[in-house]
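One protein chain omitted, others in place.
The letters A and B name the chains in turn, as written, and every chain counts its residues from 1.
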Amino acid sequence: MRRRRIWIGWTVLAAALVTAPGAYAAQLINGAGATFPYPIYSKWFDEFHKKYPDAAINYQSIGSGGGIRQVLEGTVDFGASDGPMTDEQLAQAKVPILHLPTVLGAVVATYNLPGVEKLKLTPEALAGIFLGKITTWNDPALVKENPTAKLPAIPIVPVHRSDGSGTSFVFTDYLSKVSPEWQKSVGSGTSVNWPVGIGGKGNEGVTGLVKQTPNSIGYVELVYALQNGLPYADVRNRAGRYVPPTLASVTAAAAAAAAKMPEDFRVSITDPASADAYPISSFTWLLIPSRIPDKAKGDIIKQFLGWMLSDGQAMTTPLNYAPLPPAVIDMERRAIDKITVGG
Amino acid sequence: MTRGSYRRRLLVERLMFGATIVAAAGTLSVLFFLLGYIAYQGGSSLSLSFFTHLPTPVGEAGGGMANAIVGSAKLLVAAALVGTPIGFLGGVYLAEYGRGPVTSSVRFAADVLNGVPSIVLGVTVYGLIVLPAGHFSTLAGGVALGLIMIPVTLRATEEFLRLVPDSLREASLALGAPQWVTIVRVVIPAGLRGIVAGILLSLARVAGETAPLLFTAFSNRYWSEGWLQPTASLPVMIFTYAIAPYDDWHRQAWAAALTLLALVLGANVLARLVLRRGIALGRAS
Partner (left out) sequence: MLQRPAVRDAGTRSTVSPRGAQRAPRPSPYGRRPSRFADVTFRGAAFTFALSVFVITATIGVELWTQSAQARAAFGWSFLWTSVWDPVELHFGALPFIYGTLVTSLIALAIAVPFGIGAAVCLAELLPPSIADPATFLIELLVAVPSVVYGLVGVFVLVPIVRTLGGPVSDVLGWIPLLAGPVYGIGLLTAGILLSVMIVPFIVAISREVLLAVPQSQRDASLALGATRWETVWHVVLPYARSGIVGSIILALARALGETMAVTMVIGNRPQIVASLFAPAYSMAAVIANEFAEATSKLYVSALIEVALVLFGITIVVNALARLMIAGMRTGRSAMA
């Protein structure tokens, strides 16, 4: 009998320990979505938590498709996506969803080709590789633009996203603009019917696959290639120049759009006309409901957004994201003020 | 038997038995390789910070999985609360009262539930609990895991109660005890070892489940308060970190795998030890 009491005692104690809130009583806010900006978001949320320990923003990078879906179903407090929501998706929302841009980033073509440090790709070549029309690295189309590179006669392994992805949206949006065949047979979206290639989950998964698979090429956000020491290609833009993805070239891509930013911030900046622009750049957005019933959560979200537009923007360049253009920041502050909080 | 020299038949015997030894040795060596490799990779990545720190931002070192370890513990508690009563009492019914179509359909349902892939259970719990509640939660994850526990616990309870000899029941009834007292104070204590072993094994099984947690408990970079918030868990962290490209995350994934493996194998060994003591006529203790 005594042994049973001891067992019960331990169980109760364990349950209490496991359930007790403890000294850590922060307000938890859940967000999910894009893997594209995950490196800067995880830095931001960590720094914000250090500055305001009462606020804990738990962001899970599950892909833009997941962010859109979960914010529509209301299972997270906010979403994130680099593919703007379509009108049909917006219509499904119970509360109107705002797109608030956070940073600018570049989608780069990263590859695993030992011995080839620099690759130059035309838009047609990129489309051809992912359409399955260009199958080996020493294809004439590639050799023509890269005469000095040691391109082997080995099949190319394209790597794409297996999950719903804003990065995929940006990449396929670009390919649809530069390749009529791509536009006709595949189209653009967060999930498409890829003609060839293997699938990785998240920017993380694609980077991992490219890193481990020789002769592969995938599309990822710039930071992922940099953080993992993977080379990436220069892409020829509409003006005919080969532009590497840098902070300057990404900012140049956004310049024209920033001047005439629509009210809802949904804009695509792929394939811009500017000569200095990197052609596969994109804004990335936080998907915030315009009415947040929970006052505590709403206040923290608005506070974070304000912090993000001031202190947060200063943290972008060390992580190789481009900050937002000043005109966009001003517009966004006005939009944030319109978010209503509380019942 | 065929004609042919006896020597040839002996040779065939030696060859075939040799092949079976290769098969057994091969299977065992895979196990040893698996355990050894995980021990090596995980052991070299284990550190105090792994057990005490929260995850750090991408690319920064020093992160740990403290919240995932606690999260997994909480999920197991919730799963046990859901799965054990249903499995245990259901098994009691099947063993002590069961007869007729209800019993067979319950048994069939338990077999079906046992075979349902855990991802399908996660999808169902997402639709039934997460969506109406409006958020991911430890509770939803616990329910999904508890559902997986039910068939194993039920089967173990039923089998071990059936193994208790009828003479015990008859003796108790002959002394005037009602049936429920017989079951609760005589039969169940007698079969308790097997039932405990079954519960331990089912807990060990759900401790490693990842798929159902993806849509129910989700994940969390911070501590999870109470039961209604998403929570990190060891299996989900292993999955997330394993497919990412960061070497630091890979090391943490190995450490987590070693931790999880140690817990799961430890529970299995414990369960077998409990069983091996035999289905003894347990003392009331």
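One rule holds in what follows: a contact is a pair of C-beta atoms (placed from the backbone, for glycine too) under 8 Å apart; a residue touches a chain by one contact, two chains touch by 3 or more.
Owing to the predicted nature of the structure, the values given are computational and were not obtained by experimental measurement.
Residue B:Ala156 is the one among B:Val58, B:Leu76, B:Ala156 or B:Ala217 that touches the chain missing from this view.
Considering B:Leu76, B:Ala204, B:Ala217 or B:Val274, the position touching the chain not shown turns out to be B:Ala204 (whole complex).
Of the residues in chain B, those that touch the hidden partner chain are 1, 9-10, 12-13, 16-17, 19-24, 26-28, 30-31, 34, 37-38, 41, 85-90, 92-94, 96-98, 102-103, 105-106, 108-121, 123-124, 126-128, 147, 150-152, 154-156, 159-160, 162-167, 169-170, 173-174, 176-184, 194, 198, 201, 204-205, 207-211, 214-215, 235, 238-239, 242-243, 250, 253-254, 257, 260-261, 264-265, 267-268, 272, 279.
With the whole complex as reference, residues 62-63, 65-66, 68-70, 72, 88-89, 155, 157, 162-164, 186-194, 197-201, 209, 212-213 of chain A touch the missing chain.
As a working rule, only the chains that are shown with their structure count from here on.
Across the complex, chain B is touched by residues 1, 3-4, 14-15, 18-19, 21-22, 24-26, 28, 30, 32, 38-39, 42-43, 45-46, 49, 56, 58-60, 73-76, 200-202, 204-205, 207-208, 211, 224, 227-228 of chain A.
Residues 56-59, 70, 73-74, 77, 130-131, 134-136, 218-227, 229-230, 240, 243-246, 284-285 of chain B touch chain A in their complex.
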